[in-house]
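A single protein chain has been omitted from the complex, and every remaining protein chain is retained in its original position.
Chain IDs A and B follow the sequence of writing; residue 1 opens each chain.
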Amino acid sequence: MRFTFPLLAIGLEVVMIVLFALFVQYETGPNTSQKPNSTELPAMDPDTSMDSYPHFQDVHVMVFAGFGFLMTFLRKYGFSGVGINLLIAALGLQWGTFIQGIFRKHGQKFQIEIQNMIHADFSAVTVLISFGAVLGKTSPIQMLIMTIIEITVFAANEFLVFEVFLASDIGESMTIHAFGAYFGLAVAGILYRSRLKEGHPNEESVYHSDMFAMIGSLFLWIFWPSFNSATASDAKKQYRAIVNTYFSLAASVVTAYACSSLLESRGKLNMVHIQNATLAGGVAVGTCADMEIPPYYAMIIGSIAGVVSVIGFKFLTPFFTTKLRIHDTCGVHNLHGLPGVIGGLASIITIALEKSDWTVVVSQAAALGSSIATALVGGLITGVILKIPIWAQPPDEDCYDDSVYWEVLYSVKDVYDDYTRQSFAHHMSRCLCAS
Amino acid sequence: MRFTFPLLAIGLEVVMIVLFALFVQYETGPNTSQKPNSTELPAMDPDTSMDSYPHFQDVHVMVFAGFGFLMTFLRKYGFSGVGINLLIAALGLQWGTFIQGIFRKHGQKFQIEIQNMIHADFSAVTVLISFGAVLGKTSPIQMLIMTIIEITVFAANEFLVFEVFLASDIGESMTIHAFGAYFGLAVAGILYRSRLKEGHPNEESVYHSDMFAMIGSLFLWIFWPSFNSATASDAKKQYRAIVNTYFSLAASVVTAYACSSLLESRGKLNMVHIQNATLAGGVAVGTCADMEIPPYYAMIIGSIAGVVSVIGFKFLTPFFTTKLRIHDTCGVHNLHGLPGVIGGLASIITIALEKSDWTVVVSQAAALGSSIATALVGGLITGVILKIPIWAQPPDEDCYDDSVYWEVLYSVKDVYDDYTRQSFAHHMSRCLCAS
Partner (left out) sequence: MRFTFPLLAIGLEVVMIVLFALFVQYETGPNTSQKPNSTELPAMDPDTSMDSYPHFQDVHVMVFAGFGFLMTFLRKYGFSGVGINLLIAALGLQWGTFIQGIFRKHGQKFQIEIQNMIHADFSAVTVLISFGAVLGKTSPIQMLIMTIIEITVFAANEFLVFEVFLASDIGESMTIHAFGAYFGLAVAGILYRSRLKEGHPNEESVYHSDMFAMIGSLFLWIFWPSFNSATASDAKKQYRAIVNTYFSLAASVVTAYACSSLLESRGKLNMVHIQNATLAGGVAVGTCADMEIPPYYAMIIGSIAGVVSVIGFKFLTPFFTTKLRIHDTCGVHNLHGLPGVIGGLASIITIALEKSDWTVVVSQAAALGSSIATALVGGLITGVILKIPIWAQPPDEDCYDDSVYWEVLYSVKDVYDDYTRQSFAHHMSRCLCAS
């Protein structure tokens, strides 16, 4: 960490500046660029492109405050949760702007519009999802490397999905959420630490860390309609994406609460489910959010996603850890992986029921398959690179602990707390006996 | 709680899906629906309806993050404060969409616009206000039942106020704030627990829980201009509602601080006042926010509301608890009840000073009376239903404690804290003596 991290970070920033100097310019004339999720060529006046700005800001809140605080649930890993999230996203949005522009313009100079900034934030989200799978077990250096590789693979898959298959994925359930989750799971599988199979004393939340995580969860929940509608190609589709996401999310809250209570002992609610599964409706409705589905259909998708997500946390995550040797710290498979796949399947069903043209169905299926396949291959390769023991990986005993990479002045309370975890009962009984 | 809660929640979600399948569709043609708070028929192009979307998102933040975190001030009830808030609002917005649509379209199929989503969020706010009055003393099951009943009564009163009386209440000071507060007080009166008259050891804040509550308070404060202007029927009224709310809120902050310092011992500030009374200006200016009042008039309304609200917390809340046998956990009477009534009265005075047509004054007075009366009747009936001892009510000793309904891993610190509340001094003196 001593010199590798600062030199790598500064080196990457210098590379970004050089690449931007060579390839990036402002929007200068009428906007004729093709949007990734659209086959139309809107002939917008550049002045009107400010229309997307409120959507951009909502997405921006989700990326930095939403994902950042969602990952602060561990009792000793809040600085890293919110801090490394910021670092990944800040680097990722620069690299994402560049690599998406290059793919779209086939290597020519390209312009920046508000829509590019939304897409750049989206590319960062992919890495943040994968970050959730390896949270607490990797170094900042590893995350810088993962950011660069993952966004490159992501942009390639997006190019395949939108430009080659001409598939539809407005909320990017497949291309962001499923992709990010399976990429992260592949990396986590390669980086598996068998000594931590039985759990780690730091890998738990405390009351206040769960409250901080709720900040993230709520801002994600609130702005998800903006996420799913931000890149819509016309106002009607945008309006439908907003309404469908709104109701899908509401439905997934109700079923997630019900399912959490049903599966926990004595009918209690589990904070992990509430923080995560309530968002599953936003992921799952993403692909068909802008299609002509009635609101009740969105609510059915959300309801199913809420249930599946809680079941995933309860049964799949322990199974993955112990049997598949894949340890998924935040349970991104349950929040992004499964609901992302549901999103893809829902779009296939929707289109199959509506259209006679089966090529559209096939292109959706190809998009889902491509997203999962490129994610797994990309994740496995990335995992192998990150496993090289030169990236300041934390030792097993220091996992999930900010103090490895941060100056932490733990309060006396916290030190005392750790002390008492071992000796509280023992010591108190002695003290009381003695007196 | 074991099966009643999950089955009730899932049952309600199924009912919502069926009702939406039967009654709800998208906005398909030009928007000709009548807005609840307007007697005009704007002939908007559906594409332009996205204009309200930033306002909607601001209101959405208030409902989920604002009200949610405002109710996390109790030291052991943060999960429920923010979590049950989310559950109520997610169910409430679905039911509110349906019941408001039915009232407006007289039982016919209706369409969803962004304005409907704003109104649905508003209907959820009513329940969240009442939730504040009974916070810590009810079960999630009771809250699901209250959500359904209260929003039904709320929609009926809204129909009376806007369609029958043709009254004006842009920020819904009367129809949301006064209504929600008096509904909640009536429920709290019926559910009164005389054993808790002297207070409960859990019914207090700690330093960090007060900080979390400030997150909620600030986001409510910041976005209140959007709340009061979100449903304006034209841009001029919307602009006036924004400006008036902005200055009324600022004024209520200054007077709330002054009054808190004046009434507390040794001139100190009280966090409860700061979290709540600073918002009173937003409530009180609500009804006449879009009227042609000069900004200084809005500042006078805000100043008065800030003072009245602090006085309410200091003198009325204890009086209500001990004499009227109504225990109002969050003091919603001081934040929503009294300022809501001030809002109604301010509108009556404003109109009386401006207009010769006394029927308008009468209709405003009827709106205020109707809002309070339906709230009290509705609340009393709801209270009686909730008192039936089959809804998993928490026993007196477990009030204001998350661990009744949530899996809580209290940290060793917290356990130790509780332990030391009883024996700290005693034990330490012994230990020190012994050594």
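Remarks
Going forward, contacts are C-beta pairs under 8 Å (C-beta built on N, C-alpha and C of every residue); 3 or more make two chains touch, one makes a residue touch a chain.
What you see is a predicted model, and the numbers here were worked out from it, not measured in a lab.
When the whole complex is considered, the residue among B:Met16, B:Ile170 or B:Met299 that touches the unshown chain is B:Met299.
From the options B:Asp210, B:Asp328 or B:Asp402, the residue with contact to the unseen chain in the full assembly is B:Asp210.
The residue from B:Ile149, B:Ile190 or B:Ile242 that touches the chain not shown here is B:Ile242. By the touch rule set out above, chain A reaches the unshown chain at residues 1-3, 5-7, 9-10, 12-13, 16-18, 20-21, 24-27, 46-47, 49-50, 53-54, 57, 60-61, 64-65, 68-69, 72, 78-79, 82-83, 86-87, 90-91, 93-94, 97, 112, 114, 117, 140, 208, 212, 215, 405-414, 416, 427, 430-431, 433-434.
Although one chain is not drawn, its touching partners on chain B can still be listed: residues 54, 58, 75, 204-208, 210-211, 214-215, 218-219, 221-223, 225-226, 235-236, 238-240, 242-243, 246-247, 249-251, 253-255, 257-259, 261-262, 264, 266-271, 274, 278, 292, 294-296, 299-300, 303, 413-414, 416-417, 420-421, 424, 431-432, 434-435.
We adopt the following convention: only the chains that are shown with their structure count from here on.
For the pair chain A and chain B, the distance between mean C-alpha positions equals 32 Å.
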